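Read through the structure below, which is laid out as structure tokens, and then see the notes.
Only one protein chain is missing; all other protein chains are in place.
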Amino acid sequence: MDFLDIFLNANFWAASLRIATPLIFGVIGALVCERAGVLNLGIEGIFTAGAMAGWMAVWLGAGLWGGVAVAALAGAFFGLIHAILTVPLGLSQHVSGIGVTLFATSLSYFVYRTALPDVSSPPRIEPFKPLDIPGLSDLPFIGPALFQQTALTFLALFVVAATAFVLYRTPLGLAIRAVGDNPSAVESQGLSVYGIRIGAVVAGSALMALGGAFLTMSAFDAFFFGMVNGRGWICIALTVFASWRPGKALLGALLFGAFDAFQVRLQTDVGSFIPGQVFLMMPYILSIAALILVARKADYPRALLVPYFRGQR
Amino acid sequence: MPSAPTVLQLDQITKRFGSFTANDAVSLSLKKGEILALLGENGAGKTTLMNILFGHYVADEGTVSVADRSSGALTELPPGQPHAALEAGVGMVHQHFTLAENLSALDNILLGTEPLFSARSARAKGRARLVDLMQRSGLTVDLDARISTLSVGEKQRVEILKALYRDARVLVLDEPTAVLTPQESDTLFETLKTLAAEGLAIIFISHKLDEVIASSDRIAVLRLGKLVADQPTAGSTKLQLAELMVGQTVTLSSRPEQAAGRVLLTLQGASAGDGRAAIHDIDLALNSGEILGIAGVSGNGQATLARLLSGLEPLRKGSLTLEERDLGRTLHGQSARTMIEAGFARIPEDRHKDGIVGAMSIAENLAIETIRAPQNQRFGFLKFGAIAERARAAIKAYDIRCQGERAAARLLSGGNIQKIVLARTLEANPKVVLAAQPSRGLDVGATADVHRRLLDARARGAGVILISEDLDELMRLSDRIAVIHRGRLGPAEATETLDRSTLGLRMAGHDHAADAGEAA
Amino acid sequence: FAKDKPLKVAAIYTVPVEQQWVSRIHKALTAAQERGDVTYVYSENTANTDYERVMREYAEQGMDLVVGEAFAVERAARKVAAEYPDTAFLMGSSFGPSKPNFSVFDNFIHEPSYLTGMIAGATTKSNVIGMVGGYAIPEVNRLMNAFMEGALSVNPDVKFLVTFINSWYDPPKAKESAFAMIDKGADVLYAERFGVSDAAKEKGVLAIGNVIDTSADYPGTILASSLWHMEPTIDKAIEAVAGDSFEPADYGSYSYMTYGGGSFVADESLVAPEALAAAKAKEQEILDGLFRVNVNDGEPKSTM
Partner (left out) sequence: MIRFEPREPASLPRLILIPVAAALIALLLAALPISAAGVNVLEAYGLMGKGAFGSLFSFTEMLTRATPLILTGLAAALAFRAKLWNIGAEGQLYAGALAAVAVGTGWIDAPGVILLPLVVFAGALAGGAVMLGPTLLKTRLGVDEVVTTLLLNFVILLFVQMMLEGPMQDPMGMGWPQSEPILDQAILPKLMDRMRIHGGLIIALAAALAIHILLKRTVWGFEIRAVGENASAAAHAGLPVRATFIRVGLLSGALAGLAGVGEVAGLKGYLTADLSPGFGYSGIVVAMLAGLNPIGVVVAALFIASIFVGADSMSRATGVSNYLADLIVAMALISVLVSGLFLRFRIKFIRPHAAAASTQAASQETK
């Protein structure tokens, strides 16, 4: 078979990284929220909002980086709603998250359709172009595999490193990890539990929205309904898969990307006798398998899903 | 120390929860280097007062003032701001620890001590300061160990270090010894005295009158939210203090002579659990009509032994027989039911977590162990009337203070929660009673009540296994005492032949009298 | 029916109106509305669960004509139609018409697809053509099969890669599939779905358009396109309803090239003149009824 061919092809690796990029933003965003103790099931909607808002801004003439900023702001906005509902108000994180997904998705669609009622084909923007890094991009194999991505992919990789640094090396990261483990530890040291949690959810949601923005501003150049297509939910699974660690999250997203890229390539060969769905199922099944393997060891944030009320025991 | 400056002043503090007054115009002051013990029944308002001092709660009336770091003048604290209290030099060790279990000791101590948005944390400097601090205070812990791997005593040391690292000048400890062994308590008080000698002012809350008298300079007593006494320790007696707390004379029940009966329960070569908490090759024989005490430093396998006898932990090796019936075989670690049906009553160590379902009513909590018995259900449908009626009877018989059998169990105080557990487990006339730390955290009155119930069970012919870290309690109640250390249980010996220091040595791992002298 | 008043027409789509297929219906109806023949309302992205309700609501509102896609709701749609005999229904369907008022249509643009196949077959240098489709259903299969036949008719050595993305609407995914085909050597892509032409443009290969003309969006990329025009079908139906002569019928043939329902366009700057000439000649044969393109609804397979 040409299995080997596939892996030896630099484009395969490039595709893996490309497919992984939105997931990297999403999983890091989800991770930041969950590290602070808040599950954010609003992610699917926040992806959509980021995709729509970023694209719309560029279409209205904001410039690509302006679009990225607008997407992040949109994500932060919906993150703030989720944060207010779940942190000081202490509402169920599941329901609030699903509510935010509903809200963000329908609002994005409604705004898009109301702004552009009569389009017969989706309007397009000039998206991010692959960066041509002199020297690196021309390297054999490595060049096309790693260095012909758009700026957003590099931003995603930078976000992973930055998140890891903040979480493990700075006082802020320590506070985030602590508030997800035991909020009263944070409060008794004179820090604000609500402040840290709200901040983390807002920041994490902004990152998620960048994943959406990647879809409309880099992977593609237009906004479509249903474009996010479950990518947000996958990030929730990847977060657990990664045991809430940024490095492993990157790895998980890349694995997922590689699997998807692999299945797309394999399908043209064996698609005729193995149903394509089998390949599509694989990442989910593997995620479950990975969960079973890591479940016992994972040091999950102990305060995840538990609202904190000051003065409560 | 009459000449020392005042560092803390509570002035006319009043705190109401709805119509209930938890603190009623309480005034207290504390001098530099002084150790003050705060006494009071459960619910007297001690924790509330300390929470106001630390800024967790806001007083309805009254002020808290702390001496200014530079001028020494008393300065009023802004209410409701823990960080202001921390900055003014108030440190607090809560009744329930406030540590992030997944983080290291160092992380827990450094948390919040640096500006949040600084690019790097100065860990190396912090560590150096802490090492120095540990040396001076004698409070040593492994700074890199995860909190979840530390013992209770170590966790407490981390809590104290948290306060000292922030240059606390007033240290508040809420029931610090409730979860400590006698040895650990002794060490703690030695440390506290050292710190006090260096000028730290200390308030500690305790229900244990012995240690209060031994370790404090001054004693304040709260009753029903009011300060009823504020006196020097010198000259105070246990009896007088108990009366001040309760408002009436307390009588402690003691164990009447009684001949032990036939053998009820035997463990032979029993092993269970894994890791540090495992138990190995335990031999034990419990007679009817006796209380068998099990002494030991917490974390030496008591929890596993209790779980085994509760039917929550499978027997890995050996046998467990009750009146010649082999129970070990049927245990798979999920068979608490087997044990209940065999006649075991279990009083779990953590009554909040394992004793009650807080959100359910008192009646439901009283019926929970026998919910499948015919008196509680027919064809799978609950008999509400019967359940409620029996609950009302139990509330009366056990004097459970509550608003009625429909009230949620979580609304009760620890002592009353313990009464629910006692009522439902002892109601069925059990053959064996397993009591794990049954009076931990309870005040004098509640403790006396628990002890009376255990002695009643003994008088009825039940065998009682009493797992406790409180040597006084063990010596007063037990017919025989065995010591558990590192998962191995020593022989049970008649209480009359034992004294506190022998037991203390054995608990620390120095071997039993039989093969004397050998260190573990 | 009073002829002086515009007809009331409603359309129900299961996807957003940007989706290629539906956009053709939407366009034809919008045009009819602009002419003043009809008043036009529509519901897009209607879940199948809700489809029947929406049909009934429109029927209850007294619509003269309801246009839509019955594909996943055949039975229900026919039942509703039967219960509202005064409303005409014109539905996309793989099945035949049914009494008394249920007419069907479909995108029978296999003819222009054959022609674009000829162009593709003549243009490919690697002799590998990649095809990315939505689902392997008749509406898609017949176009792909005609395309493949056309390509083989001018270049017997050409090989095909076929992938279905199992979604009607996932452009990033279609794009990835197309990238994978380019990796395997495809230099011409058959763009059944949105997203494929984007990959072609990015990687500098060529693409064949389907249903709508996107050459302006991808300059220098779209070799040729087979276009679908719903105007003949819609206009025919409106005429019939207005003339009170609406009968259950298969409007599928109005998508044939002879009726102007399908057409073929090519980018002359990209296509070799001989290839274009051959295709044009074949187009004339089709229009003259001298050549018939097979309708093959079977699932196309990769041939390498």
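Going by the order they are written in, the chains are A, B and C; count residues from 1 in each one.
What we mean here is this: contacts are C-beta pairs under 8 Å (C-beta built on N, C-alpha and C of every residue); 3 or more make two chains touch, one makes a residue touch a chain.
Just so it is clear, the structure is predicted and the values come from calculations on it, not from any experiment.
*Asks:* Mind giving the shown chains that are in contact with the missing chain?
*Replies:* Hidden chain contacts in the full assembly come out as A, B, C.
*Asks:* Using the definition of touch stated at the top, determine which of B:Ala4, B:Ala119 or B:Leu411 touches the missing chain.
*Replies:* The single option touching the absent chain is B:Leu411.
*Asks:* Where the complex has a chain not shown, which of A:Met56, A:Met217 or A:Ile236 is the residue touching it?
*Replies:* Considering all chains, including the one not shown, the answer is A:Ile236.
*Asks:* Since one chain has been left out of the picture, which residues of chain A touch it in the full complex?
*Replies:* 39, 81, 85, 89-92, 94-96, 98-99, 102-103, 105-107, 109-110, 113-114, 117, 230, 233, 236-237, 240, 275, 277-278, 280-281, 284-285, 287-288, 291-292, 295-296, 300, 309-313
*Asks:* What chain C residues would touch the chain not displayed?
*Replies:* Looking at chain C, the ones touching the missing chain are residues 14, 41, 43-50, 52-54, 56-58, 60-61, 71-73, 75-76, 83, 94-95, 135-138, 141, 166, 297, 299.
*Asks:* Please output the residues of chain B touching the missing chain, sorted low to high.
*Replies:* Missing-chain contacts on chain B: residues 17, 55-58, 78-81, 96, 310-312, 334, 336-337, 339-340, 346, 348, 352-360, 364, 368-369, 371-372, 376-377, 380-382, 384, 410-411.
The criterion applied here is as follows: only the chains that are shown with their structure count from here on.
*Asks:* Name the graph shape formed by the protein chains and their touching pairs; answer line, ring, star, complete or other.
*Replies:* line
*Asks:* So how far apart, in whole Å, are chain A and chain C when each is placed at the average of its C-alpha atoms?
*Replies:* Roughly 35 Å separates the two chain centres.
*Asks:* In whole angstrom, what separates the CA-based centres of chain A and chain B?
*Replies:* Inter-chain centre distance comes to 45 Å.
*Asks:* Of all residues in chain A, which touch chain B in the complex?
*Replies:* Residues 169-172, 174-175, 177-178, 181-182, 184-191, 299, 301-302, 310-311, 313 of chain A touch chain B in their complex.
*Asks:* If you look only at chain C, which of its residues touch chain A in the complex?
*Replies:* Contacts found on chain C: 15-18, 20, 23, 26-27, 30, 45, 130, 161-164, 166-167, 169-173, 175-177, 179-184, 194-195, 198, 212, 214, 217, 301-302.
*Asks:* Report the residues of chain B in contact with chain A in the complex, numbered from low to high.
*Replies:* For chain B paired with chain A, touching residues are 51, 56-57, 82-83, 85-87, 92, 94, 96, 98-103, 107-108, 110-121, 162.
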